[in-house]
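What you see is the complex with one protein chain gone and the rest in place.
For clarity, chains are labelled A, B, C and D in written order, and residue numbers in each chain start from 1.
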Amino acid sequence: MNFDIQVMIDTIWVVMRAVPRTFGIAAVVLVIGILLGAVFAQLKMKPVPVITPLVRLFVSYMRGVPLIVHLFVMMYSLPQASSSLLAIFGVTVQPHDFPSLIIVITTFSLLEAAIESENIRGAFQSIDPRQIEAGQSIGMTRRQNLRRIIIPQVLSVAIPLFLNAFLKNIKGLSLAFTVGVVDILAQARYAAALSYRYLESYIAAALVYWLICGVLQMIFNRVELKLQFGETRRQGV
Amino acid sequence: SGNGVTEESSAQNEPAAEGETIEVTVAVENASNPLSFTNNDGELDGYEVDVINAINEVIDGYNLTIESVSAEATQVGLDTGKYALIGGGLYKNEEREELYLFPEEHTGVSTIEIYKRADDDSIQTLDDLVGVTVHPVTPNGGIFNLLTSYNEENPDNQIDIQLGEAGNFAQRFQALHDGVSDAVVMPSNLGADDMITDLELNVSTADEPVQVNPTYFVLAQDQEAMKEKLDEAIAQLKEDGTLAELSEKWYGENMFDYELTE
Amino acid sequence: MLVVEGIEKTFGDNKVLKGIDLTVNQGDVVALIGPSGTGKTTLLRSINFLEQADQGKVTIDGLTVDCQTASEKDIIQLRRKTAMVFQSYNLFRNKTILENVMEGLVTVQNKSKKEAEAIAKAQIEAVGLGDKFDNYPMQLSGGQQQRIGIARAMALEPQVMLLDEPTSSLDPERSAEVLRVLQEVAKTGMTMVIATHEMNFAKYVSNHVVFMENGHIVEQGSPEQIFNHPKEERTQRFLQDLENPFKTESE
Amino acid sequence: MLVVEGIEKTFGDNKVLKGIDLTVNQGDVVALIGPSGTGKTTLLRSINFLEQADQGKVTIDGLTVDCQTASEKDIIQLRRKTAMVFQSYNLFRNKTILENVMEGLVTVQNKSKKEAEAIAKAQIEAVGLGDKFDNYPMQLSGGQQQRIGIARAMALEPQVMLLDEPTSSLDPERSAEVLRVLQEVAKTGMTMVIATHEMNFAKYVSNHVVFMENGHIVEQGSPEQIFNHPKEERTQRFLQDLENPFKTESE
Partner (left out) sequence: MDFSFIIDILPTLIKTLPLTIYIMVIAAVFGFLLAIVVAAVRIKQIPVISQLFAVYASFMRSTPGIIHIFIVYYGLPVLLSGFGLNINSISRVTFSIVALVLYNGAFVSEILRPSYMAVSREQHEAAISVGMTSWQKHRRIIFPQVLPIALPSLGNALIDLLKDTSLLFLIGLVDIMGQADIIIANTYGVYQLEVYIAIALIYWALSSLLVFGLNFLEKRYSRYYQR
């Protein structure tokens, strides 16, 4: 086996170029996903006629069907749909001029929302109802109670789950390549095609992914620690 | 460095003892019709599969087992010593020659064609691609390299290489047909002609192929011993017309008749 | 003024409140006594709609909310006129002691941080925990948590204060202190309803005593009347060894 | 026999127990009294190693465990000789009342399901909750939860029982009942340490009273001695209005 460290290091630099883009898209997707997912989770926990069953169906569809299929569906329907929508306002846009970045972000965000809705629902189950009552008793509105009391407590469970999701996204974006958005893995594959060094390129990509994760992990650990609220959790024995 | 060599393949470095057969694994791609693919009966089939099987019949001292994996996996497996030999319609270039062993004789031919709308005569050579919309190319293929090197050689005359998944072949030609792109650059040995006929597309090749490349099975660098035997076997199959026959079977023509680009 | 009319509440097939009517004048301190599991907590929770009763209505200071038609807005309005001290304290576990007491002042009453902090500190010091501002609830003893619960409710200066066994975890000294604080506050016109099983506390803190059993109000009246001349046989029995419930048992 | 020697415990820079020595004979009932935040709960928790003290050792029935060298096995041994009633009840949220009481019998004492159920039912009925077998803890009132906590500990028939304010949420009737039950059990030779702020309860339940303040044992002796003739000035002050701590405050 011939392994060329130099090629790997060179590739790392090349691959790094895709990091801001990949990272940016993943972050946008995560934020939209969490916000929308929180709404879905609420609707599941406090059912509203008609809307809740629809949400359940949607979540089940998004979670159940493979990402590649979602991308495929979006790739064909989104440009069509939006160009006919824009046509109503007299704007003509060719469907194939439709920016693929929007397809990627839309698809991933909807999928993310479905996933987060379940993560958030689980995290909510960790809340002691007495905490909610405490907020209610001092006259907080639902929103105040959520923001100041419940969400901080939910987050101590949800933060690691969000990190999980974010990391999945960063990698899932390699499929975004299907519609032409170059991510880290794709960048590595281009590099491999030029150098014919597949092993080196994949390892370079792995190291870059890992680096991102390491940085994120550090940030998330900090937040998680903050969310322990002075509990000395010696739960051993 | 030889430290990554498995017991199995290091055994292969020794010339085979009398009457002893060495087991080696050959990797081919798993979804690359008509080179190698899983057919409707769920069996591995294709030109390269037939060639390997033919080689296995005649090669001395080796027994080849085929494993079908993804395109990327073939090369990683060759790098790490899992496979002694891989297929996938690979052609020769400096970088690959540095990394792998090539047999003396090629076992296939890949013509790279420019596909364009049948009624569009303006596109005939790579030069004509400057300024038109070229369909995105796959990153791990030779086309990407071909176009990149064209651009390097012609700094004032740049082809706009779009990065992105090319989509499957049907999509590429449909896009061409629909006018979304003006040209598709692609090897011809991947079944393009069948499909164009199937879908009744307004697509044809330029008059001349851009390149006609010999393609090879590629050996791991420590397989000197096997290379010798493989060369003998390939030569024999060429001689007795087996390869020409298989080419007829899979491509409807004897591609060994093409004149190779330098 | 607090008026409770015809409150009924059933859990599963267990009817816990069987039609409670109660009128409390401004500045009154009502002691709610009765055996364990009688519905005292449920009644207090129904008053501020932590528990939505099946039947009945609650009026505080002119605002009447019916259990069956209550809108979320009404409920929040009503809750803002009350504050509650919980039997199990229910401190915000994600907030320090100081933040616990400041929370309502800042988010609900829109006070400035500075002002809220001043009020909160004063209240916490009043219950003797001036050295614990930055501790989290988990780091306090039971009695300390209970006192913070009282401080949190007090800081809000509600019209009606609902206290659920506010001295259960306090030693006699601290209980006496709390008694003093509550009496002080009652003078300012705050209305209080206190569920308690500490009869001496009930006797001295309240000017009206309600004896509940089994989802009913059995008897109510002034402390003097209830503790010294109870009419009902059940009340008499419940209070018989008030001065020392354990004496008869000792050998 | 329970012997506690030189227990010290610090939280952060707050020294909560400052060297506690205590010897309790078999069948003794010790009442632990003292102001809120004094370290009563921490002492009880240190005895069964829920809190690992920084210094000191605990001996129960011949088994001595040193805080600094305690092995997991020793600790479990020690815990199996004790049972605890928690100030905040700590019932198993995911188990019904009946299961709560059966749990230790089945998993720890390897009793058959049937036998465990019989014992558990008897204990639950003894605390007056025979109609709640299948309820979950969240569906009980405070006092009901507390009684289940007592039943759960009782069912285990430990050598030493640690009770942290076991009557804090109980009305006088129920408290008297609990008193009776504990006295009954004490006769069988079970040793008990009871942290309580209910002085009358302490007086009548115990045969030894320990007054703690600020991490120290200030004074200890028979109930008669402590409640009627306390030596220390601090004890006298703490107990001065025992008969009625609130009287002086009433108008």
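One rule holds for everything that comes next: contacts are C-beta pairs under 8 Å (C-beta built on N, C-alpha and C of every residue); 3 or more make two chains touch, one makes a residue touch a chain.
Just so it is clear, the model here is predicted, and its values are computed rather than measured.
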Contact set of the excluded chain (shown chains only): A, B, D
Options D:E5, D:D54 or D:E103, residue touching the unrepresented chain: D:E103
Contacting the left-out chain in the complete assembly, out of D:T10, D:Q52, D:N90 or D:N214: D:N90
Residue of A:A27, A:V48 or A:V69 in touch with the missing chain, whole complex considered: A:V69
Residues from subunit A at the interface with the omitted partner, ascending: 1, 60-61, 63-69, 72-73, 115, 118-119, 121-123, 125-126, 128-129, 156-161, 163-164, 167-168, 170-171, 174, 185, 202-203, 205-206, 209-210, 212-214, 217, 224, 231, 233, 235-237
Residue ranges of subunit D at the interface with the undisplayed chain: 48, 50, 72, 76, 79-80, 82-84, 86, 88, 90-96, 103-104, 107-108, 136-139, 152-153, 156
Touch list for subunit B against the chain that is not drawn: 3-8, 30-33, 37-40, 42, 67-70, 72-73, 76-77, 79-82, 167-171, 191, 194-195, 198-199
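Quick note on the criterion: only the chains that are shown with their structure count from here on.
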Euclidean distance of C-alpha centroids - subunit A vs subunit B, Å: 38
Length of the line joining the C-alpha centres of subunit A and subunit C, rounded to whole Å: 46
Complex contact set, residues of subunit C against subunit A: 48, 50, 72, 76, 79-80, 82-84, 86, 88, 90-96, 103-104, 107-108, 135-136, 138-139, 152-153, 156
Subunit A residues touching subunit B - in the complex, by the definition given at the top: 1-3, 96, 100, 177-182, 186, 189-190, 192-199, 202
Residue ranges of subunit D in contact with subunit C within the complex: 11, 33-37, 41-42, 87-88, 139-144, 147, 164-165, 168-176, 179-180, 183, 197, 199-201, 203-205, 238, 241-250
